[in-house]
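The block underneath contains the structure these notes are about, expressed in C-alpha cells.
Here the complex is missing a single protein chain, while all its other protein chains stay put.
Letters A, B and C mark the chains as written, and numbering starts fresh at 1 in each.
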Amino acid sequence: MSGNSFGNIFKVTSFGESHGEAMGVVIDGMPPNIDVDLVALQAQLDRRRPGALKVSTSRNEADKAIILSGLFQNKTLGTPIAVIVKNTNQKSEDYKDIKTSPRVGHADQTTLDKFGIKDHRGGGRASGRETVSRVIAGYFAGLIIPEIKINADITQIGEHKLASGIDKKIEDYLLKLKENGESAGGEISVVIENVPKGLGDPCFDKLKATLSHALLSIGSCMGISFGIGEAFKEKLGSEISTDRNNFGGIEGGISNGEDIQLKLIFKAPSTVGKNAKEGRHDPCILPRVAPVIESMIKITLCDHYLMQKSLLR
Amino acid sequence: MSGNSFGNIFKVTSFGESHGEAMGVVIDGMPPNIDVDLVALQAQLDRRRPGALKVSTSRNEADKAIILSGLFQNKTLGTPIAVIVKNTNQKSEDYKDIKTSPRVGHADQTTLDKFGIKDHRGGGRASGRETVSRVIAGYFAGLIIPEIKINADITQIGEHKLASGIDKKIEDYLLKLKENGESAGGEISVVIENVPKGLGDPCFDKLKATLSHALLSIGSCMGISFGIGEAFKEKLGSEISTDRNNFGGIEGGISNGEDIQLKLIFKAPSTVGKNAKEGRHDPCILPRVAPVIESMIKITLCDHYLMQKSLLR
Amino acid sequence: MSGNSFGNIFKVTSFGESHGEAMGVVIDGMPPNIDVDLVALQAQLDRRRPGALKVSTSRNEADKAIILSGLFQNKTLGTPIAVIVKNTNQKSEDYKDIKTSPRVGHADQTTLDKFGIKDHRGGGRASGRETVSRVIAGYFAGLIIPEIKINADITQIGEHKLASGIDKKIEDYLLKLKENGESAGGEISVVIENVPKGLGDPCFDKLKATLSHALLSIGSCMGISFGIGEAFKEKLGSEISTDRNNFGGIEGGISNGEDIQLKLIFKAPSTVGKNAKEGRHDPCILPRVAPVIESMIKITLCDHYLMQKSLLR
Partner (left out) sequence: MSGNSFGNIFKVTSFGESHGEAMGVVIDGMPPNIDVDLVALQAQLDRRRPGALKVSTSRNEADKAIILSGLFQNKTLGTPIAVIVKNTNQKSEDYKDIKTSPRVGHADQTTLDKFGIKDHRGGGRASGRETVSRVIAGYFAGLIIPEIKINADITQIGEHKLASGIDKKIEDYLLKLKENGESAGGEISVVIENVPKGLGDPCFDKLKATLSHALLSIGSCMGISFGIGEAFKEKLGSEISTDRNNFGGIEGGISNGEDIQLKLIFKAPSTVGKNAKEGRHDPCILPRVAPVIESMIKITLCDHYLMQKSLLR
C-alpha cells in the first residue's frame, strides 16, 4: 500500500489537492451487480458540506459526484469505480499568506520538508477537502455490508459535554468562537452495531489496529480508545473480565458480534485569529466530521469482510 | 498486506502459534551491508522475557534467536532475514480449560468464530508470545535508523501514577496483585527523539495513523493519543497553536523534526482468579511491553524512512 | 495489488470502461519536483491513436489528456497524479450484437462468467482503449529514468518478416486484410538501452518475470521470450555461456547493464468477417501497440528503480 491507498482487497485510492482541478477516488475490488443509488451517494456528500450549521466554512461547493467508471445502468460492474468532484470554489487568495508563513499545526512546513515543493494555494493533500474522496468510498463500502449501523455522536465540544447532540447553547458557543477567531476541539463517541463475527486478524491487522489506522488518518483526530477507554488504566482485571462489553466488541483483535465502541479525540482547528474570522474556516470540525468517520469505518470493515469471505467455504 | 505482514517496503511477516514448534519472522526489504550484532539482538529478546520482575509469568523460555537466512559473516545480504525462536517450554496442560471455556477478553471464542478451528493449547497467534517476532524485527529496523531514540516509560499502573519507573512500592503492589489472582492495566508514555523530518504521508498513511496501526496491534493496548492527548478536547485553538510541541512532532501527518510524543492505554490482563495465581500469567504486562512498543515504532519509522528515500534525489 | 493496479511503489491504477464516461489513471509514488511537458504527454497519446496508418480503426477520438491532480505549475508535487481522457466517440451501436453473441477470443463471455454482469456496449476493461491509461502512466515513468531508450520494432506481420519497419508493401497487405474482413498477428522485437545495473530481484520479482507480467497484460500479447528466445531450446551450454549478450541483459533476474532484449508474440485481432469490414476495428494491432509496450516497460523499470533507491545508501 502506498500512502494514498487504503485496504487490501477493497482498495480505495484517493487523489486531488484542495486547489487543483478535482478531488477523486478509485475503488478497486467493488463486488459486481450491486444496486447504486446516486441520490443517496449525493446525500452523503452533502452531509460533510458546510451549511447545516451557520458557523461552518463558507467554502460551500456543490460537491457534485461525477461517476467516471464502474457503473452501468446503476449497477456495479466489478470494475474500478472512479468518481470525481470538481473544485469549483477555490479562492486561493484566501491562502496567500501561507506561501511565506507556514501555519503551525498544518502541513505547510512538513509538506515542504517532505516533497521540497508545495502548492501554496491551500492545504493540498492534507486539506479537509480530501475527505470528499473518503465519503464517496464509504458510500460504496456501505453497500457491501448494509446491515452495519454506525452512530457517531459528538459527546464533547471544548469545555461542554454533550448528552444529546448540538443544541442552541452549543450553536451559540460555536458562533461566539467564530466571531472571536477562536476554535475548539472535542470528542466523538462511536457505536457500531450489527458487525459480523470474525472480522479482523489476530496479529498486525487486529480490528482495533486497522480501525485506528483508518480513523487517525483523519486530519484533526489526535487519539482513539476502545471499549471503556481511559478507564482501562485504573480498572483491575476482576472488574473488567466479567463483562464482554468492556472490550468494545473486539477480543483478540477479532470482532465478537457485540457492538464496537470507540472514542475519538479531536483537536481544535489550528487556524485562529484574524484569518479564522475572515477566511473560510470552521471554528470546530466535529459537526462535519461524522460522515468521514462513518466512511472510514465502513471502508475498514468492508475490507475485512471481503477478506473473511475469501477464507471460508 | 495480509494480516501477518506489516510494512510496505520494510516488510515484516510474523508466524508461529504460542504452543507450536517455533515463533518466527521474515524481514523482506532489509538493506544490505549493515553490521549485525547478535549479542545485541539477543539482549532485546531478553528484555521482553519475564524474570526481571519476580511477578512476571513463569514461562521463562530461553528465547534464543536462530538466524536462518539473510546474514553472511554478520552482515546483512539484502535478502530476506528469517529468524526463529523455538517454543521449548509449552506447558499446554496449563491451558486445558480453554478448550471448553473460552476466556472473556481473550481470542479464544473469536478465533473459533473466525477460523472454525483453534489450537486449544494456548493463545495461538493472539498470544503475547507472538511479540518475540516483533522484537526481532524491531532490532533490525533499528539498524537502519540508529539515530532514533525511543523512551517508553510506564507512567501509570492501576491507581498508581509513576514519576520515575517501577520502585519498591509498585513492585509490592504487583506482587500483591499476583497473590490475589488480580491484574492491573496502566499507561505508557513514549517520546521518540531524533526523528528525521518528512516521514509519513499526508493522506491515509499519516505518521499518526501508521503508528496507531502498529501500536494498537499489540494485544492489550486499548488506546493511543498524540501530543497533549486527552487535553486536546478542552483546549481552544489559540491555546495550542502557539507551540508546535503540542502536536507531538507530527503536523499534517508528517514528522516535523521535533520529538514525537504519544501515550498508550493498556488494559489489565483478562486472566484473573485461580488461573492467574497458578498459571504462568503476568499480573500486569506493562513492565514487559516496552521493547515491543519500541520495536513496532522502529518498524513503522523505518518503513516510512525507506519509502522517503525512494522519493528523493 | 489488486488487478487494476501495477507496481509496488510507483503504483499505477487504471480505470474506465471503453464505453463509459472516461478512461483514466492514478499514479501514486511519483517523485516530486520533476518537470512535466504536457505537449510531450499528448504526443505519446497521439502515437497510440489510429490514423497514422489508414487501416486503423476509425474510432479516432481526440484523446485529450486532462490533468486532475498531482501537478502545480508544470511540476510534479509528489502527490497522486490523476489524468483522464474522455470517451467522446462511443458508437455503442457498433457493438449491438455482442449482447447476444459473445465474441470468440474476446472477454465477452468470460467477463460474464467472472462478474455476472457486463456493459454490453463494448470490450469494457479488456478493450484496447484501456491502454490509454498505460500510455499516460508510461509518460510519467519515463521522466524518472529519462536515460533509458526503448526500441520496439515490428519484425513480423502475418507471413511477412520485416527488416525495416512498415513499408508500402506491408501497408498494402494490411489494407487488403481490412477489405477482406481479415486480420493478422505478428512479432515485435524490443531492445532497451541504458538500463541501470541492479534492477530486479533474485526471487519472484526477477526482472524477466515482472516485465513478462507487464507485457502479457497487453490484450493480444500471447508470448514473450528473452535474449535469443526460441533458440535457447537447442543451444548447448557451451554455445551460450561465452557471451553475456545471449541472456538479453538480465542475469539471475537482475539487470546487468547490457541491453535488454525481448520478443513478443501477438495474435491477430479476433474480430473478422463482416464486423471487421464495417466496424472500427484494426486488421492488425502491431502498428499501434508500440507505445503501449514502451509504457509498460517504463512503468516496470521505474518501479524497480525506485525500489532499488530505497535499498542503497
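Note that in this section a residue touches a chain if its C-beta (ideal position, glycine included) is under 8 Å from a C-beta of that chain, and two chains touch if they have at least 3 such contacts.
Please read these numbers as outputs of a predicted model, since none were measured by experiment.
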{"item": "Contact set of the excluded chain (shown chains only)", "value": "A, B, C"}
{"item": "On chain A, residues whose C-beta touches the chain left out of the figure", "value": "8-9, 29, 31-32, 78-79, 202, 306-307, 309-313"}
{"item": "Residue numbers in chain C that touch the chain omitted from display", "value": "1-6, 8, 14, 104-111, 113-116, 123-126, 130, 156, 158-159, 177, 182-187, 197-206, 208-210, 212-214, 216-217, 219, 221-227, 229-230, 232-244, 246-248, 250-257, 265-273, 276, 283, 307-308, 311-312"}
{"item": "Positions on chain B where the hidden chain makes contact", "value": "2-5, 9, 11, 13-17, 20-24, 26, 28-29, 32-33, 66-72, 75-82, 84, 114-119, 124-125"}
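FYI, only the chains that are shown with their structure count from here on.
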{"item": "Angle (degrees, nearest 5) of the CA superposition of chain A onto chain C", "value": "180"}
{"item": "Chain centroid nearest the full-protein CA centroid", "value": "A"}
{"item": "Gap in Å, rounded to a whole number, between the CA centres of chain B and chain A", "value": "27"}
{"item": "Inter-centroid spacing, chain C versus chain A (mean Cα positions, whole Å)", "value": "37"}
{"item": "CA centroid of chain B to CA centroid of chain C, Å", "value": "45"}
{"item": "Overlap residues in chain C, where contacts from two or more other chains coincide", "value": "9, 29, 32, 78-79"}
